[in-house]
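Reading through the structure tokens given below for one structure.
Yeah, one chain of the complex is gone here, protein chain that is, but the others are all in their spots.
Naming follows writing order (A and B), and every chain is counted from residue 1.
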Amino acid sequence: MIYRAPPPSALLVEPLDAFTAVFHRPSGITHLLVPPAPQILAVLTEGLTREALMQRLAAEYDLADADPVALAARLEELVDAGLIRAE
Amino acid sequence: MRHRFDVRIGPAGFRVGSDWRAPVEQLAALYSDYPKPENGVPDFTVRLTAPRPWRRWLRPSVAIAGDYMLPEAAPLPLRHGLLAAEMAMNLQMALGWRRHLLLHASAVEKDGRALVMSGESGAGKSTLAALLATRGWRLMGDEFALVHPRTGDVHAFPRLVSLKNESVAAMAAEVGEARWGPLLAGTPKGDIRHLVPGPAAIAAMDTPARPMLLVFPRFGFAPAVRTVPPSEAFVRLTQASTNYTALAEDGFKALHRLVAEVPSVAIDYPDGAAALALIDELVP
Partner (left out) sequence: MSRRDAELLTRVLREPDVAGMLGADEWTTLLTVARAEQLIGTLACRLDGLPVPHAVSAILTDARANAEEGRRQALWEAEMARRALAPLGLPVVLLKGTAFVAAGLAAGQGRAIGDCDILVPREHIDAVEAALLAAGWEWVKPDPYDDDYYRRWMHELPPLIHRERDRMIDVHHTILPLTARIAPDAAALIEGSVVLETGLRVLSPHDMIVHAAAHLLADGDLAGGLRNLWDIHCLLGEFGVEGLCERAQHHGLWPAVWRAARLANDLFGTTIPDGWRVRDSADPLYRRRLLARDGWGRQTRPLTRLGFYVRSHWLRMPPAMLARHLWIKWRGSPAASGRRG
């Protein structure tokens, strides 16, 4: 399963204090995201498998508890929200 | 329609049609100093109609209709026709206006800078705005604050101020009788009287202001002030806006800019005097 986020041009991203506000252009929907969701979106501009994603997140963002179950849950939420696609 | 009244309030022009003369006469009297819609073409049409033909005369009741309508809205008795007209015009703005980001908020201006007070019905935003207007602030509006999507300026929508129950008595002491509409007793929202904004507010209705402070008031508590972080202000204002979604990118950018550039506070207050005191301390 490859996960893919839209290209940066499809999003308006504004980090605020408690969350990152993301405007998703294709849908017109505003999402309020907390880590690791914004980081996942940034990394997945290139399509990746879940394992590859976990490695990239650990390397680039120093995200400590790299729990695959939790990551799978976050990915599913993002897929349901329409922000990423699972192919 | 038998009776008609046109008016411009801030940037929005309305055409109000009515099956009865009374509501139109009342509107015309209270809005007598207001301009007419630009080019004679209103932005919205509102209709005050009898829900069934015989209800024009038999226990006459007013159903609200217009360009934008809510299917389940209950009619009001004819004696509350002025309230029906107000609700109808608010509905057009809430569902149809898109030239500015609309916030459920009152706004007042001093020295070109605006205080924007956001809250649901009962939070006291109308009363606070009316009070501040008697203390040297210019009333911009008591129900909607309009935020320009490009400039970020606050624009005025100075409709008749809708005051309820105790607020009516409180303001009656401050303002002469000439500027009041009739008492509408026993409406679904309680006893209501409309207050006509002062001449300065009407004359300056097309003058925008820079937002300087976002206030989230809460009536009926001991005085307190709390800084509201931008993320909280963002969420509260999306909930307080009827057209945030319709404005899409422009709405997102305008709201983000507002909460990022303008400080927000939540204030608790037990009465008008306490609120005025808190606001005096907050405003440089």
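Observations, loosely collected:
One rule holds in what follows: a residue touches a chain if its C-beta (ideal position, glycine included) is under 8 Å from a C-beta of that chain, and two chains touch if they have at least 3 such contacts.
All values reported here derive from a predicted model rather than from experimental measurement.
Checked against the hidden chain, the listed residues B:R79, B:R98 or B:K189 yield one contact partner: B:R98.
Touching residues on subunit A toward the chain that is not drawn are 26-29, 80-82, 85. Even with one chain removed from view, subunit B keeps its contact list with that chain: residues 1, 13, 15, 17, 37-43, 45, 47, 65-67, 96, 98-99, 246, 248.
By our rule, only the chains that are shown with their structure count from here on.
The residues of subunit B lying in touch with subunit A in their complex are 229-232, 234-235, 238, 244-245, 248-249, 252-253, 256, 259-260. For subunit A in complex with subunit B, the touching residues are 12, 14, 16-19, 21, 23, 25, 28, 30, 32.
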